[in-house]
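The complex appears here minus one protein chain, its other protein chains still in place.
Naming follows writing order (A and B), and every chain is counted from residue 1.
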């Protein structure tokens, strides 16, 4: 999509210095910029490189607002959050889908309620009584169970599976292979025979607005109650979320982390990759969990802004002291 | 499904106190119970809450069999294993599939041998010479390779892949996205060129009765021999099981655990989440492996009922002492 700098600056809330009639069609890195590219610089040390690049214009931080800007060789879009402005510019410049259709090979029962301008890929399968909001895209090969409700402006990629009864808010993204609403891992052992039988896994999964879920991640439905991913949570690839879990608003979860049943992650928690959280644990708002750390079942981690690391997880400062002590002591021995 | 308490008590082997003509249609938590719900209580401290809930009746432990029961406000179903009785009640009350058909869009070659009342979802694909037992369900979008044999009363959910030649027993469950019988990770390095070439991965995968496998888990076929999951094993989401592995009866494996090639897990072992087990290791019957622990290649872990933790895994008591020592020592330093 082609936009003038004037247009972009207005939409992004940037202060524009330079020729506002110039147009751009894409965002890029400094290295791969062309004469239609918009680039960005957060740090003054890269500004020269940006100005010498082939880009048409540069989004910069407010550090560039002074005298410097007057002499700039390219138009500047000045923003208090240049990285954010760049992300938004990318979204503005993205070409609209050329082909928003319901592919004739998709299975869409008469009971489906589709909003406006819904796109459904080849061989996607909708169960009975599925609701799909305006402008939502369902990828090829995806399987949407009975009574699933999907909001507007969602994007489900290829080969996604959504179990019956699951609810998705607006602007939810699920990348390829994600499984939403599977049955949780709950068994009762028969003390007579030693065999396990499944506990009922008949609750629901509710995913709120603006949640994004990576490829091949799995989120289980509630056992009797619900699993809920609150608005704005971002979940990477190959993440596991168990039954009855509550994930707070704007929580970030990196790849391959596993969250056991009935865990509560409060708002704004940041979780690294390969973290493991035992059942019924609670991580309080604003905590940060370092990669590969492990939280014991029922544990409560307190402290906004505290970073935890290690297994069992402890405040990182403590853990680093332990590592340093261990290293020194082992070296001393011989 | 609607059942009278008399009927349920008989089927579950419970002792019924109260009006046996009352019917229930579902199981639920205390919070979400309606006048048609059956709830359960394992612990006497929750009995009052259950009796004050909206539920129609309560499954309780034998602690409730005495005088207390006489005064109960609701019918009681008394069981020596109330949680188990509840799980079984849930299964009894589950509505039968409304629609057990072979979807016209499924691909079922003439060489397939289907039992009675088999259900096959939209766009499922069966290879040549596939056998499917009575009452088995194959989910939409699943791909079943040539010469696969699936027992009776199995449930494969959507987008499952089963490689050619794999065998499944009766009552096997595989949730969405599971991959059964993939090629193992075995390579030979050419010492001349430094390149890797695949070792033959031409063995089989055999999954016995009552095994349940979570979403997006992967189980490799044998290299030359077989991979075997013995009866009753329960496997969570995103678990990896390598070639030639033997998983014993009633083994439980939590999410994101990885089991390398040629490992033997004996009967009744319980394995936490994110555990890693090196190739050719053996875990003896009844051991328990704490979350995130790691077992070295070729290691043998002995001891029924012993809990192991840490990497490399050691008896948990030992490991906790080490953690305590480390914590104290690091604090002492300053």
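Things worth noting here:
In this text, a residue touches a chain if its C-beta (ideal position, glycine included) is under 8 Å from a C-beta of that chain, and two chains touch if they have at least 3 such contacts.
Given the structure is predicted, the values throughout are model-derived calculations rather than measurements.
Listed residues B:152, B:177 or B:272: the one in touch with the omitted chain is B:177.
Here the missing chain is touched by one residue of A:115, A:164, A:273 or A:315, and it is A:273. From the options B:53, B:175, B:216 or B:246, the residue with contact to the unseen chain in the full assembly is B:216. The hidden chain makes contact, of the residues A:3, A:72, A:102 or A:176, with A:176. The residue from A:4, A:23, A:117 or A:237 that touches the chain not shown here is A:237. Residues of chain B that touch the chain left out of view are 107, 123, 125, 141, 143, 145, 159, 161, 163, 177, 179, 182-183, 185, 187-191, 194-200, 202, 216, 218, 220, 224-225, 238, 240, 242, 256, 258, 260, 274, 276, 278, 292, 294, 311-312, 314, 318, 321-322, 324-326, 329. The missing chain lies against chain A, touching residues 26-29, 31-32, 81, 83-84, 86-88, 90-91, 105, 121-123, 139-141, 157-159, 175-177, 210, 212, 214-216, 232, 234, 236-238, 250, 252, 254-256, 268, 273-274, 291-292, 323, 326-327, 329-331, 333.
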